[in-house]
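Okay, handing you the structure first.
What you see is the complex with one protein chain gone and the rest in place.
Every chain is named by a letter (A and B) in the order it is written, and numbering of its residues begins at 1.
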Amino acid sequence: MFSYYLKLAYLSCKRTWGMTLLMICAIGLGIGASMTTITVNYLMSANPIPHKSEQLYYVQMDSWEPNKTYNDNGDAPEQLTYRDGTYLWQAQKAKRQSIQTGMAAVIEPADKEVLPFMVQGRANSADFFPMFDVPFLYGSGWDHQADLKKERVIVINAELNERLFGGKDSTGQSVRMAGEDYKITGVIARWNPKPKFYDITTGAFNNVEEVFVPFSLITEQKFNRSGNTNCWKPTESGFQAFLDSECIWLQLWVELPTEQDKADYLSFMNAYAKEQHQYGRFARTDNNKLRDVMQWLENQQVVSDDASMMMAMSLMFLLVCLLNTVGLLLAKFLGKATEIGVRQALGASRNDLFIQHLIESGCIGLAGGLLGLVLALLGLEAIKVMYGDWIRDLAQLDFTLVAVAMGLAIVSALLAGLYPTWRACQVQPSVQLKSQ
Amino acid sequence: MISLFARLELGPIFRALMRNKIGALLIALQIALTLTIMVNAIFMMQERSQQMARPSGVDEANTFYLSNTIFAQNYNTQTSMQQDLQRIRQIPGVVAATQINAIPLSGGGWSMSLQTKAGDDVEGTGAAVYMVDEQGIAALGVELIAGDNFHNSDIGWRDVGSTKWPPKALISKALAEAMFEGNWKTALGKTVYIDNHQPVQITGIINTLQAPWNGWNGVERSMLVPQQLDGRGSRYFIRTEPGRRDELMPVIEKMLAETDRGRIIRNVTSMEQTRDKSYQEHQATNTILLTVIIVLTLITGFGIVGLAMFSINRRTRQIGTRRALGASQWQVMRYFMLENLLISTAGVVLGTAGAIALNIWLVSTFSMSPLSPVLLLIGVVALLIVGQLAVSYPALVASKISPATATRGRA
Partner (left out) sequence: MLTMNKISKSFITDDVATHALRDIQLHVNEGDFVSVTGPSGSGKTTFLNIAGLLETSTSGEYLLDGEDITKLNDSGRSRMRNQKIGFIFQSFNLIPDLNLFDNVDVPLRYRGLSASERKQRIEYHLDQVGLASRMKHLPSQLSGGQQQRVAIARALATSPRFLLADEPTGNLDSQMAQSVMSLLEDINKAGTTILMVTHDPSLAARAKRQIYIKDGHVSELTNKNSNLHVVGEA
């Protein structure tokens, strides 16, 4: 019977092809627009490290000026001063801790024919790699001793390894960067978490850095720091004065496996703030925060306003398209009143008619959904072109999204078809069979 | 009035509508939602367009910049930079060139707080800081409206870790107005304080120069200070004679790269590219919004056509009968046009409420500004016209129904 209903749906759609096309287009456009924006929102709000996001905490200490909080809502600053960051890191109170900032430097390839080039990097402590489960192609990160001894060690990414060493295992070799030789301890495999949760201060969807070096080398002043620096208090000139200043410019992540660990760490932070308070720092001693990955991303609103606004708009757009479809289906089904009456006379029960018309609606929904999927792909391509590079990884359909799209399409079409179908089945056969 | 209503058959149309409530309701709801989305979308586009239309103050058509990153060891940065600037300035077609620490609209730069009184706990006004030399004004192409430009003797070197500021500054009119109660002229010659305590005299005022951050509410507030950063990374900002920028960009890049192998020249970018990139998201969002509006209007329009065609098909006999009873073609057409007008009116009334509600939500969630009533009115009129246009074809078809249909029955 199912194939019979499919055939009837086909014939019915063929007869009113203009209308059918309009409905398919309406559903398709609605689904296409919604899926495009849902995809972007879904990927923007994705959990970049799902298996341990609840154990990784971003450390915020309120070292900001006494009379004014850093954020209008009273929240602690997004970054730490060098003094506070290094103190917490050196204390090693958490299972793991990574102190870090952005950096940039020029690499001079061994092959003198190749021009020197600039790389974006990260200065971080040894725990960075195991903490964030950074996958390695070759070798590994460095150890805590390398941090303490300020060893010139480096981890490079796969692209840079390709460029400098043709993709071969380069561990143990050295790279000349910022006028010094750095020994490669590892090459990371392709890894590009979105959002780039471990540092969102200069953009939540940037690509992962090309090189990683020990954070302790920052004091050697060989390469440039990069990222945001915010100061509230005048500082003396000179690098040491800068390190001692109240300027905030670095980030600290800690790994705390249990709630107890978290509570302990927070009291450790607060105790430190109290102690500093005695030296005239930390006007607010209890405004320190530990936020896990998702709380931090939420707090920093990595899902852009534009994206959420577009999603709201597109869902309303879908609603218009569905109303449109309800209206057209209603008209279409009521236009078939005579046929419905005849079928009833010939033995069709209301159930038969209900199924027949629901299948017709379902087919239109399916076609609309497929069109919507194609439009969503086009829409995502258009978004990549229009918004530029940073959105590339946020505009990909995966299996889940395709399934959601099809589900959304069919459910919407069935919902849209439900009322017209019900109305169609209410047709009184006797009224329809008299000649008009 | 009453006789006019009677002639227009509003009563019968309304009663007929009430018998097909759902159909009419669906169209009205569609129109309402369309209005809701359309008006807010246009409003969002307007906000963005206005932001994008603000001038940066820079001669964008004829300026570009590049980054100079030094990697060689034992390198005299000061000499090299001075030589670079001299060489650039000697190239025919170059109007002016300066070293600069940040680029307007580029997204990255410095800001400092300026105070009218010295002290640690004095409220200040944030301003973007551009460090330039005496050619800064000419290179940017900004207009000096009061006071004097820097002299060569004002320019000093600034070490990377330094926190010392020079004694002179040029500030933008908007910054002057923000600091001196709306009266920018009084700012000239005044001393203000940077970094809480360091005095700086305002020696000149420039008309417009935007900050590096287009989304900052203080984007119009900026200052120029006579300093050159002494470091291993610097930027040169260059202005050419009109029309020669594209030709000179590669020439200067090549010249700099070849004269000195101890550094990298990168990011050679025109100000126009910087503006495009700066507003790329705005531009994209506007394009999407525009597409949404157009498609939405089309869908609603076609929906009206489709439903009207069906309703006319169902009423063929009735229309034929009306024709047989003496209704003119125009009267039949008018019947359907009026019917649509009634439905559309209900739709736009509902839509006006919806548009305001959505706007209130947008205002509270995304800190947008409230909707302008004029825009709402335009939206209402536009949708009524769309409704009339959409229904005119089916109405025309209806008016062509032969009076003979009444007697012959359906084909």
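Basically, contacts are C-beta pairs under 8 Å (C-beta built on N, C-alpha and C of every residue); 3 or more make two chains touch, one makes a residue touch a chain.
Since this is a predicted model, take the numbers as computed values, not measurements.
In the full assembly, the chain not pictured is in contact with A, by the touch criterion defined above.
When the full complex is taken into account, the listed residue touching the unshown chain is A:E339, out of A:D75, A:E339 or A:D393.
Here the missing chain is touched by one residue of A:G166, A:G280 or A:G347, and it is A:G347. Residues of chain A that touch the chain left out of view are 1, 4, 8, 11-12, 14-15, 338-339, 341-352, 428-430, 433-436.
In the analysis below, only the chains that are shown with their structure count from here on.
Taking the mean of the C-alpha atoms as each chain's centre, chain A and chain B sit 26 Å apart. Those residues of chain B that touch chain A in the shared complex are 22-23, 26-27, 29-30, 33-34, 36-37, 40-41, 44, 69, 71-73, 120-121, 159, 161-164, 195-198, 232-233, 264, 266, 277, 280-281, 283-285, 287-289, 292, 295-296, 299-300, 302-303, 306-307, 310-311, 313-314, 317, 358, 362, 365-366, 409-410. Note for the complex: chain A touches chain B at residues 18-19, 22, 25-26, 29, 33, 67, 106, 108, 115-118, 178-179, 224, 233-239, 241-242, 305-306, 308-310, 313-314, 316-317, 319-321, 323-324, 326-328, 330-332, 334-335, 383, 386-388, 419, 423, 435-436.
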